[in-house]
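The complex is shown incomplete by one protein chain, all other protein chains being positioned as in the whole.
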Amino acid sequence: MSNPKVGIIMGSKSDLPVMQDAADILKELGVAYEITVVSAHRTPERMFNYAKTAAERGLKIVIAGAGGAAHLPGMVASITHLPVIGVPVKSSNSIDGWDSILSILQMPNGIPVATVALNAAKNAGILAAQILATSDDELSNRLLDYKEDLRKKVEQSASEM
Amino acid sequence: MSNPKVGIIMGSKSDLPVMQDAADILKELGVAYEITVVSAHRTPERMFNYAKTAAERGLKIVIAGAGGAAHLPGMVASITHLPVIGVPVKSSNSIDGWDSILSILQMPNGIPVATVALNAAKNAGILAAQILATSDDELSNRLLDYKEDLRKKVEQSASEM
Amino acid sequence: MSNPKVGIIMGSKSDLPVMQDAADILKELGVAYEITVVSAHRTPERMFNYAKTAAERGLKIVIAGAGGAAHLPGMVASITHLPVIGVPVKSSNSIDGWDSILSILQMPNGIPVATVALNAAKNAGILAAQILATSDDELSNRLLDYKEDLRKKVEQSASEM
Amino acid sequence: MSNPKVGIIMGSKSDLPVMQDAADILKELGVAYEITVVSAHRTPERMFNYAKTAAERGLKIVIAGAGGAAHLPGMVASITHLPVIGVPVKSSNSIDGWDSILSILQMPNGIPVATVALNAAKNAGILAAQILATSDDELSNRLLDYKEDLRKKVEQSASEM
Amino acid sequence: MSNPKVGIIMGSKSDLPVMQDAADILKELGVAYEITVVSAHRTPERMFNYAKTAAERGLKIVIAGAGGAAHLPGMVASITHLPVIGVPVKSSNSIDGWDSILSILQMPNGIPVATVALNAAKNAGILAAQILATSDDELSNRLLDYKEDLRKKVEQSASEM
Amino acid sequence: MSNPKVGIIMGSKSDLPVMQDAADILKELGVAYEITVVSAHRTPERMFNYAKTAAERGLKIVIAGAGGAAHLPGMVASITHLPVIGVPVKSSNSIDGWDSILSILQMPNGIPVATVALNAAKNAGILAAQILATSDDELSNRLLDYKEDLRKKVEQSASEM
Amino acid sequence: MSNPKVGIIMGSKSDLPVMQDAADILKELGVAYEITVVSAHRTPERMFNYAKTAAERGLKIVIAGAGGAAHLPGMVASITHLPVIGVPVKSSNSIDGWDSILSILQMPNGIPVATVALNAAKNAGILAAQILATSDDELSNRLLDYKEDLRKKVEQSASEM
Partner (left out) sequence: MSNPKVGIIMGSKSDLPVMQDAADILKELGVAYEITVVSAHRTPERMFNYAKTAAERGLKIVIAGAGGAAHLPGMVASITHLPVIGVPVKSSNSIDGWDSILSILQMPNGIPVATVALNAAKNAGILAAQILATSDDELSNRLLDYKEDLRKKVEQSASEM
């Protein structure tokens, strides 16, 4: 695969079952990515370096997933000017996901995080593809095909009832 | 200004005091936009047409703000393949903003909405610029300058204490 | 069975175990219905057409169930002038049902959705029958019998304690 | 005006500023109604009698508004077989409306209440009209006109921006 | 056992596993009780009669348990002048118990319900005994013994660590 | 007035505007009371002594109001065997009253607090009177008159509409 | 081990599986502790004595865990001037932990409780060590090593992906 455009990071390896969905849909849509563990709280310098060098390493977008007091997406967004997509993870230490959502979503003016639904790493991947597709017509067409597939599957299940 | 790249829409004219922030920051960052009222509930066909033609009219991103049972961002995202940024508005009929947030954020797999904080239209504008900057180096530099200004203002207020 | 009076739709086939209760009680009360899958987000045009033609196809009421950012009931209500009954479904991607409830209930002025309790598709069916019974004395009597049965069952269980 | 078809009741006279909206829209749509105070908690017998005689007095629908531990809509629904529309009122003793909503919405199987948004008495009135319109073509046309007016007002405010 | 002083009622037989705790502790404390099913929603007349005749039948206190939109405790309190203790039950149709709690607790001025913790039927029984003990010195002494036992059990478990 | 039967205490003098309602209704119902400030957190020994001596001083019931992390009602209940009525106060440091409610209501098995609605000190007073009336027929009659007055006021306001 | 510096207490022996984590990490960090059961509600005098004598017995910090209406941490803090660390426990009678958190966290001015995350007894232990390390350089170094270990583990799991 070519040079990664999307960096997928997560606060803990235990977030991988959720975050793998982002990788899978990016692969399906033909978007090169990298994936690793970066903890804002346990490896703050690693996080700092990851965010600081993301653009120069050729990344266009960062997808960051975390749970509980989830600071990873917001901190990465504070360091890089790339768009950051936040995935609130309903981890074992989360209060039904409310902490994960609020600590990712409620960023102050100046530092947005593009937040998707709880555990919705797949949508984070699709959103990353949509962002890249704003300057990539082929990817845009693959997204149109993907949307068409969604439609067909619903109509298929409707016809089976 | 050149052809609009970002379409800003809102469910009601009463959302304008919030949504104007998106327009203002886009103007400041030199991104062409259009702004109008499109109600998912009161003008569903207008909403449908707006979303259906967004890409062909040259828009690259849609920013949609709404409050209460806020269906506008999600419905636009269901129709277009462009990235859609949702702004939950704490409108007068909203329950402290919780309904606005959840009905925009919690989209099903396949149809992401890039949700920002409650009333954070400014961040929606910045996020739109970040998305366009993934293929526009000049805009990317303006975003770096903007981040630098944020930093300086904090240091200025720190030095005044 | 005669021409359907009630259209039961749901956002995903995975909502069927919940929504089947609406069909069952309508059958028990002798009300003709149809049931299918219509996704606001994955099949917006199908949703649009379903709602647009509901009245002319003879439907008197639409029951719509959905979970998470549940836009189906509200969007159908925005397109048809028929009464729409919304069933918030506690689907797997829902935050304990709060998102489902708020995104169905909190409709803006002008576009009501008659919302029932979380997962209460049975009550949606009974409400549809109550609506039809406002101009159907026989159905009205069947509803009185149904209420009488509820009473007897409680008294039966009381007598067994 | 002719014999009332819709009975509007509320738990306290202090709910009138909210509940008047139901009366106003019904008047605008040409639907005869009656309006009074019935408290489930302070006048349980009056509530019982109101609900018990509602159908025989010619009412087709009851709209009931209440706040806090709001039992009026559900108790009326337990006694009459008419459709009952519940309006959660954000009264002074309510916790941001959450108690009003949950104690109206979360009715058990067998006894539905058609719940509308917090303070949305206007939507309760429209829903009552939609219910009556299932057997009244003229009213149905007035509702279509009303929907058309909503659309025009949005387009008007869009054209003014 | 002597004439019952405490009436324990519940909205559904499915609440019995929770409500049995009230009966058990009353038995342990030597307080005569009766226990049955009374549904505010499915048997409103039975509920009305139960509450209306409670005092004349010699009951001094009513313990009422219910879940979801739990109207039983409040409606009984609206009809009788006896103290009513409400037990919010986390029933299968409840949203994590929030609806049960709020629809029992948030009674309007004039009509109190003495609410205990979610599913805390045991505490409802103890509270009933405390109320009767305000005019019964022997029962008062049994309550002091019960409190002493609680203390000893904690100290026992402390000594075992 | 005779020897106080009800002790009204509150965590801070700032709770007095809420808690005065308990005193006023007790006076109206002819029940002797005392009222003072006792802080669980700032005067733990005073709280301990108040609760320890409450019964021997002739009190039959304690009404305790507090806000935020409201420990006063539960701690008094842990020390005395008298019934304790808790009033959650929406004080300035409370999060919309949720903390006040939950920290009073959710007592563990063995130590009930009879919780009333947020700020509902009036209902705490009525509940105290209902408890005393279980062994006082005159007070019982005054409560019946009070209920009758509530009814008449509603009917009066109904007749004025 | 030397004289205990940290007292770990919990409201019930059923909290031990959670609270043991505090003991384990203190042992790992070489900090002497004691651990026992003290119930604010069932053994108020024991709680009073524990808190009153904590400082004179040589304790420097108290860690208190409790669930539901969790009064133990706040009451201990009201009696001793030592720093008190509160651990909200998601016990079986807790409403998803919200009651535990709010009744520990929301202490009034003058009486702080250092609250950690839901069930986070391990963090309570680390915080206690951090507090002692403000005057103990060796312990400070062990904490630096602990932080370094956290970092290495994340980098290890990153390298394995």
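The first chain written gets the first letter, and so on, giving A, B, C, D, E, F and G; residue counts start at 1 in each chain.
Note that in this section a contact is a pair of C-beta atoms (placed from the backbone, for glycine too) under 8 Å apart; a residue touches a chain by one contact, two chains touch by 3 or more.
Predicted, not measured: the structure shown is a model, and the values here were computed from it.
The chain that is not displayed touches the following shown chains in the complete assembly: A, B, F, G. Contact with the undisplayed chain is limited, among F:6, F:69 or F:84, to F:69.
Across A:6, A:40 or A:158, the single residue that touches the chain missing here is A:40.
Contact between chain G and the unshown chain involves residues 55, 60-61, 81-83, 85, 101, 105-118, 120, 122-124, 126-127, 130-135, 140, 143-144, 146-147, 150. Summarising the interface, chain A meets the missing chain with residues 11-12, 40-42, 44, 48, 68-71, 74-75, 77-79, 93-95, 98-99, 102-111, 113. Counting over the whole complex, chain F has residues 12-13, 16, 35-39, 42-43, 46, 68-69, 93, 95-96 touching the chain that is not drawn.
Note that only the chains that are shown with their structure count from here on.
Using the contact threshold fixed earlier, the set of chains in contact with both chain A and chain G is empty. At the interface between chain E and chain G, two copies of one sequence, fewer than half of the residue numbers in use are shared by both copies.
Averaging C-alpha coordinates per chain places the centre of chain B 50 Å away from that of chain F.
Computed from the mean C-alpha positions, the centre of chain B lies at a distance of 44 Å from the centre of chain G. Centre-to-centre separation between chain B and chain E, using Cα means, comes to 52 Å. The multi-chain contact residues of chain F, meaning those touching 2 or more other chains, are 98, 101, 105-111, 113, 117-118, 120, 150.
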